[in-house]
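Scroll down for the structure; my scribbles are underneath it.
Omission of a single protein chain aside, the complex is shown with its protein chains in their original locations.
Labels for the chains are A, B and C, by order of writing; each one numbers its residues from 1.
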């Protein structure tokens, strides 16, 4: 299969959706004209291709951007809006949490809000904690929202396509670090369903559940430990809501061990939900304590050595594995 | 000890802090002149007593209210600001999460932000999901913030006093339902330390960890089960950050069983953190699956029957207990 | 400017709608005073009926309205069914939103009352989206969003106005200035006296009208709606009026100067407009009486409908969270 960079795969998903359905439009700060004159960026070229009517650059107004999505989706459009960096979702959070997530409910099921919010995330670009702060656990905590978190170009494309046409509000997290990473990507309108985790590597000793770039730390750890005869099963969740409980629970029932890995802070992070779920529903299969490998209990520091220290690594995953074997 | 309603206890804490320290001031929508002409409300009478300089009614501007606290605390004042209902904290969340929580860190420890945010919370007043939506797990997920969640007048007073003089930003959750509930409350400047859970009822069979009004469901369940010879230990966390891990872990090491109870939605709620912590650090003592009793996986519905159905009850706690004994 | 008077039948209809809205809300006030007759808090627009009927009177059926916590008048004027509205306020299964919303976030898509939010200031950014969709789909329709003088302090309102103006969206911002935001007076929560003057901060027309005069509201709203409809961008109308019953039914207005209140009671749009139309010979006292009787009848019908309706099943609280509910969250 041909290889695309993740940024290009997202571009392709957006273009396919827009080609296919007039109701799809894009909005956000610099989604049309951008300071990044880079063909690998996710919205590159879309303004030229689809014109100003459908590719809307906005002012720096996150609440308005999210409100735009809420109102337009209620009127039958399929908005795909961008929040430039994850911490800025705070500014859109009333619109997302109190409106996008709740108005379908409040209407008694009469109204729908099929909007998609693309949000850039991740760390490793030394922008500090006001740019790097993963808040997927916040969004996953809110009934009514769906959360997608791809780790590779094929998923980024396929999950985004599904999200755009999903009848519920979906937050799609795009890790900046992935834009420049490439991988095989199917052509055409190939969708990846929400709620279906991907077993990246089968294994029998420990279940490692991750999403986004931390899956690579998990895979690296799995590779290294394989040589020692320790077999990790690495699961890439792909979406946090809906969550593919079956795949995770089935795996833990086999391995008896769970390690979760994510960049976000550990305390009340998504790993806590996974650990709790397993402690509730696969308790009798558990042979060892659960381990959570996560971002440190600190904001993301700027200094490069500290930023790397912050991020979950293969070493930290291996250490966690060793501590429960 | 004399009895006060929780609203009065909070009033007293505010008055003591303001009497004691000129740096303390109050701000928020209606903290001075309020539509609630009710002596049991937490800021009742404080405008008359302390004057317009120190009791500041604000416009409906949550970001500005939080920004006021950030800036004024950095200048050496001790702001106590109010966010009227928990879901509206979304509107203040950039200020709280990206600023109050991070600027001490970003300054390299040079600047401090000793602010307190009082936020009204809870359900049971049929105002629906845009008024009733507990988001303590969001706040607890953010390094740099502290979260206080009292369940009775004495704690509401003592924890608030500690919070006001704490050097870090503290979010104090006040359940509306408690304002009218009374209990023994010490006179004077009696502080309750953050991070010290309260064992409301000792017991040997199951550890039930709760905070806020759900502690009463837990106590009721404990009372009912006692008659059947089942002994619950009921722990009231009082603060979520700092979290009194020792008390919880010690208890679970004895009982081998954990049930968490809170009003917030279950998925990614604070119960997940507690369950994960126990699955990590007290795993070998666990004799049964963890259980989380929580709000339903839905926004808080308005209709009274549905709202009660939403909320954790003694019955649900008892059911959870039975399922793991 | 010479105000063209709206046609007689339109004016009679406005009076009749005002009478009906008042009757509906007076009945709610009565019920709210009884223990357990109504769930939650009741926030009434008593005294502001002229804004509702005047603005709604300026609209076409396919126009969209977005409302706020003080919505009954807007929705009834718009033609929402009083029975299912009342049932919703009572938290019944037959309610327009199946009892999930209650009085605070009534959504009535049947009459294009698409979104209502009790988060102060949340209407305008959502209205932006609705108006954008109208422009995008090249509809003739416009969107009207109601918000209060208090809401004008929210950042979301600023963002919505700025962007609506840049994109020239067909969006009419209606600020219902009832002199209060909770217990805070206009001077305490707003840096300026005339909110309409903020139109110039966004390069849009901003007009102040007497919100107790339905004719004036209708005339200005019609003119501004035409502006929006013509593709000339958004507009801001401030309707100056007064909140006669306090913020909600639990608010006894202890902080309100009784003289101020008395003054505004004297300007009650129901009586002043009734008198005006009577004086102009457009209606007789008897007409008004029969409007009142008809209103009372419809309100009683609505109350009876609501009270005889079942409460929703508890388990239904779990429905309508997602359109496609994730398996893991049921």
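Assume contacts are C-beta pairs under 8 Å (C-beta built on N, C-alpha and C of every residue); 3 or more make two chains touch, one makes a residue touch a chain.
What you see is a predicted model, and the numbers here were worked out from it, not measured in a lab.
By the touch rule given at the top, the unshown chain touches A, B, C in the complete complex.
Considering the full assembly, B:77 is the residue among B:4, B:18, B:55 or B:77 that touches the omitted chain. In the complete complex, the hidden chain is touched by one of C:22, C:72, C:189 or C:320, namely C:189. Considering the full assembly, A:87 is the residue among A:7, A:42, A:71 or A:87 that touches the omitted chain.
Across B:31, B:89 or B:241, the single residue that touches the chain missing here is B:241. Annotation for subunit B: contacts to the undisplayed chain at residues 25, 53, 56, 58-59, 61, 63-64, 66-77, 79, 94-95, 98-99, 103-112, 114, 143-144, 146, 166-168, 194-195, 241-245.
Annotation for subunit A: contacts to the undisplayed chain at residues 29-30, 33-37, 57-64, 87-88, 91, 125-128, 130-131, 267, 296-299, 301-310. The set of subunit C residues touching the chain not shown comprises 153-159, 161-163, 165-166, 187-192, 197-198, 200-204.
The definition used in the following text is that only the chains that are shown with their structure count from here on.
The greatest centre-to-centre distance from subunit C, using averaged C-alpha positions, is reached by A.
Annotation: 40 Å between the Cα-based centres of subunit A and subunit C. Centre-to-centre spacing of subunit A and subunit B amounts to 30 Å, using the average Cα coordinate of each chain.
A straight line joining the Cα centres of subunit B and subunit C is 35 Å long. Multi-chain contact residues of subunit C, defined as those touching 2 or more other chains: 99-101, 105, 117, 119, 155-156, 321, 328-329. Residues of subunit A in contact with two or more other chains: 94, 98, 105-106, 143-144, 241.
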